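Just one protein chain is left out here, and the rest sit where they should.
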Amino acid sequence: MRYKSQVTSHKSQVQFKSKKLKIFCFYIVLFTFAFLLLPYFCYAQTISSSELINNTRQYDGKIVVYEGEVIGDVMARGRQAWLNVHDGNNAIGIWIDKDLTADILYTGSYKSRGDWVEISGIFQRACAQHGGDLDIHAQTIRKISPGRIVQEKLNPGKLRLALILLGILCLILILTLLRRK
Amino acid sequence: MILRPHLEDIKNIGYYLGKVIIGLSLAMFLPVILGLALKEKGPSLDFLISLQISVIFGLLLTKLCFTEKDLNWMQGMIVVSLAWLAAMFLGAIPLYLSGHWKSYLDACFDAMSGFSTTGLVLAQDLDHLSFAHNFWRHLIMFMGGQGIVIIALSFFVKGFSGAFTMYVGEARDEKIMPNVISTARFIWLVSIVYLILGTLALGAVGILNGMRPLNAFFHGICVFMAAFDTGGFTPQSQNILYYHSLAYEAVTAVIMILGAINFKLHYHIWMGNRREIIRNIETAALFITIMITFFITAVGLQQLGIYPGAMLLFRKGFYQLISGHTGTGYQTLYPAQFVTDWGNLPMVGVILAMALGGAVCSTTGAIKMLRVGIIFKALIQDIKRIILPERAMVVQKFHHIKTLFLEDKVARSALLITLAYLVLYGLGAIVGMLFGNSFLYSLFESTSAAANVGLSCGITNAAMPAALKVTYIIQMWAGRLEFMSVFTLLGFLVAAIKGK
Partner (left out) sequence: MKARAALNIILGIAVEVLYALCVMALAFAISLALTAVFKK
């Protein structure tokens, strides 16, 4: 009896395990399909600016994830603001809620590296709201790495060259003065 | 028989070339001062080095080739064509030292693009370029637009007859005032008055757009210099798209159109002859050709249906068109979008606009409106000659400041220069095609370079072959100088080799 019950419990355990496996497989298939269908609605992985600019029709009106360095000024326009985000090849304009830009401390210029941000939002090939600009209307923004002030170092080689040239210049001027006398 | 040039010729050319170079190198003081004021030590050093090299070069030329003789026509023309080449080589030094250009050739390309007010860019990582270097990029457009030699001329106290030959050599065939030096100074007056007004307008719009005040006014002065001199550089890599602003586009469009007006016309309007703006053949021709080319572009864009509203069509279609027609080259599109979004007909409309250009004696490039107007009038005259009885005298007039009779000589020279431009556009397109680009895109880029426009459909980039870069440099140079001084230089070289 005891033995029998042991056998049935073992059987049910096996059945239970195979059921679990089936559900697991079902989920995997479901996820795979969902993953395959995902690009029709949005693009989860980061897309480069060149890819966006060269395939405007494909991405038009879709949610994209884009990342890059904030450059120039954060230009506030009422409750919204414009950011320009450069990913190394091109910069793309980002139309964003002004409150979401509070985190941005550094923007790229000669003296600083801007914050590196990840943006997800709707890509527009010719935005009707903004005079046909190619832009992204951001929904979320995430700072990936903060920017920094760039310390300027004088190149000693250039400094030496400047001094040598100054010497030559003085020599020419002195020579012309002597010749005139 | 061709005569071999004398040592005298070379000495004369060298002396005046040296003078122009010294004048030009003094301009490098401005970025040095700006760099020091904004605590940009590295860039100031770059400019100091370039300044020293240029002054040494100029001094050596004036000392070695010292002469007291005046320039003759041939020498004046050669001085001009060489001065522009020297300006390119010397003006490129600070750019190259900044490390933002991949090679010295790239820096030369951008320097020639700046001096010739073209606006094609090979700079890397423009958004991290210093204020001093950015100011220099725009300043060379301002100097190139007025004419490098004009700048040097306005420093001379007393006039000399050779000054006029250099003035003409720089594609300024109209004397506004009897004296060339006072003409040069008047050109400066117009530019400075508009510089102040334009910078204030752009700076105010910039601040309203949310830019920091320093940036707003720095961008204001840079963008003004490049727009009024129909250049096309901006301090940021996105060009005008950076600003995302209708007001900025509107102000720059007005400045571009002002830049496309003849300086002689500016003079007469400013002296009270305001009706001239309606009567002048150039403003009339400009108005008509803008409308025709915009119509072609707009129909093409509407066929594709990418800009559904009138405002979108105006902001995208008209802005690129007016930028092309005035030879500026400001873009609110990415270069690749011309190819992916615009298609053939809109591009043809813009190519036509670029090929025509603005007024003569303005800062624009290309065939120019006076010639277009004269050719049109000459065509009408010829048609009249056929229709009317043989004994009838057909007299054609045109109004440019005063009413003039259209002589065959005038029509002939207008047609010759037009032909030379068409050949230059075509040759550039062929070279572009040799490197595997399609016909329309090659023609677009070649016209943009030769007409000193600066719109790009993506062919111009740092990775393009060196031969193509050199081709575009030659096109920009020859197009800006309107051929005569370039041909004179070539003739001089031939005479030096083959002459007796």
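Chains: A and B, in written order; residue numbering restarts at 1 for each.
Everything below uses one rule, namely that a contact is a pair of C-beta atoms (placed from the backbone, for glycine too) under 8 Å apart; a residue touches a chain by one contact, two chains touch by 3 or more.
Source: prediction; values computed, not measured.
Participant: For the chain that's been dropped from view, list the shown partners it touches.
Facilitator: Across the whole assembly, the hidden chain touches B.
Participant: From the list B:M271, B:M393, B:A463 or B:I497, pick the residue that touches the absent chain.
Facilitator: B:M271
Participant: Which one, B:M177, B:V299 or B:L416, makes contact with the chain that was left out?
Facilitator: B:V299
Participant: Going by the contact rule already stated, which one of B:A37, B:M177 or B:L197 would touch the omitted chain in the full complex?
Facilitator: Reading the full complex, the residue touching the unseen chain is B:L197.
Participant: Considering the whole complex, not just the chains shown, which residues of chain B touch the missing one?
Facilitator: 193-194, 197, 250, 253-254, 257-258, 261, 266, 269-272, 274, 277, 283, 286-287, 290-291, 294-295, 298-299, 302-303, 305, 308-311, 313-314, 317-318, 321-322
Basically, only the chains that are shown with their structure count from here on.
Participant: Report the inter-chain centroid distance for chain A and chain B in whole angstrom, where each centroid is the mean of the CA atoms.
Facilitator: 37
Participant: Touching chain A in the complex: which residues of chain B?
Facilitator: 40-43, 45-46, 48-49, 52-53, 55-56, 59-60, 63, 97, 127-131, 209-212, 215, 236-238, 241-244, 246, 249, 306-309, 311-313, 315-316, 332-334, 336-337, 340-341
Participant: Contact residues on chain A for chain B in the complex?
Facilitator: Its residues touching chain B are 53-57, 71-77, 81-82, 84, 86, 90-91, 93, 95, 108-110, 113, 125-126, 128, 130-135, 152-155, 158-159, 161-162, 165-166, 168-169, 172-173, 176.
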